[in-house]
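Just passing along the structure, written as structure tokens.
Note that one protein chain is taken out, while the other chains of the complex remain in position.
For reference, chains read A and B in written order, and residue numbers begin at 1 within each chain.
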Amino acid sequence: MDELQKRLSALEARLRAVEDELALYRLMTSYGPAADSGDGAKASEIWTEDGVYDADGPGVMSGRGAIVAMLSEEGHQSMVPGCAHLNHPVVIELDGDRATAVGYSQVWRTDDGKHRVFRLAANRWEFARTDEGWRVVRRTNRRLDTAPAREILRSTPRQ
Amino acid sequence: MDELQKRLSALEARLRAVEDELALYRLMTSYGPAADSGDGAKASEIWTEDGVYDADGPGVMSGRGAIVAMLSEEGHQSMVPGCAHLNHPVVIELDGDRATAVGYSQVWRTDDGKHRVFRLAANRWEFARTDEGWRVVRRTNRRLDTAPAREILRSTPRQ
Partner (left out) sequence: MDELQKRLSALEARLRAVEDELALYRLMTSYGPAADSGDGAKASEIWTEDGVYDADGPGVMSGRGAIVAMLSEEGHQSMVPGCAHLNHPVVIELDGDRATAVGYSQVWRTDDGKHRVFRLAANRWEFARTDEGWRVVRRTNRRLDTAPAREILRSTPRQ
């Protein structure tokens, strides 16, 4: 019986890790549809209330309010509809109630019916498990052709 | 013993949800390689026999036969080889034997060795678990720079 209990507990822990990884994929991915449909509040809610989005265009945004403000600006809103924020692909690393991910983001926009990539960047994501589920504590985004982007990509864990 | 049975049943249900999510990713992803290698029949088989593909170019296609017909047209075949239908990234939501997904699709084509994006779209997918496994009941595809695309993206569930 003890043996069965142990196997069950091991399975539960492993399954939780798998569920966490899929939940984190969904969390990152869900930023795009919210931002691209002009719903800044929903987009900001993938962060914790005081989460940080450090992007080398708009700078360091602390807290959901600052992220909503950036997404409400004319520069962002003028792309809607027609833009696509694609946070893929990424490599996730779990550590209990914390997690990190490293990967790419693409911002597409459409002008006069023509699609083009506007921005490619490297991203480092830090997550915490909260009462609301997994949330972003800090996202760092650097344009791909910069030294900081290279440092972010270098921090991807060996598989 | 009862306790163990309960934990096992809970694990089985959670694991099935994880397997379902991965199966749905594979199902959506497999559309591309079939369409891009000119195998319309295989591409159509991700739908149920009477599944619907509602795309704002070719219109509403009802049933696998209509989807095969669209993929057999000169407009599609002239892109093969050289096109890439990428159904990513998406956010999946399970509900027992039904599921939905919301996300992006990209169609790339290659002309004279040059790649370009031909179409970016928002997609809403509705799935059913069938005897053949998960199948698409309805896929709605709208060009990214349209109001309906925005509505599709807005329907992404909060994570």
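Methods note: a contact is a pair of C-beta atoms (placed from the backbone, for glycine too) under 8 Å apart; a residue touches a chain by one contact, two chains touch by 3 or more.
What you see is a predicted model; the values in this text were computed from it and never measured.
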Where the missing chain touches chain B, by residue: 1, 4-5, 8, 11-12, 15, 18-19, 22-23, 26-27, 29-30, 32-34, 36-39, 42, 45-46, 80-84, 86-88, 108, 110, 113, 115-116, 133-134
Residue numbers in chain A that touch the chain omitted from display: 4, 7-8, 11, 14-15, 18, 21, 88-92, 102-104, 117, 119-120, 122, 144-147, 149-151, 153-154, 156-159
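Keep in mind that, in the parts below, only the chains that are shown with their structure count from here on.
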Chain centre separation (chain A, chain B; CA means) in Å: 23
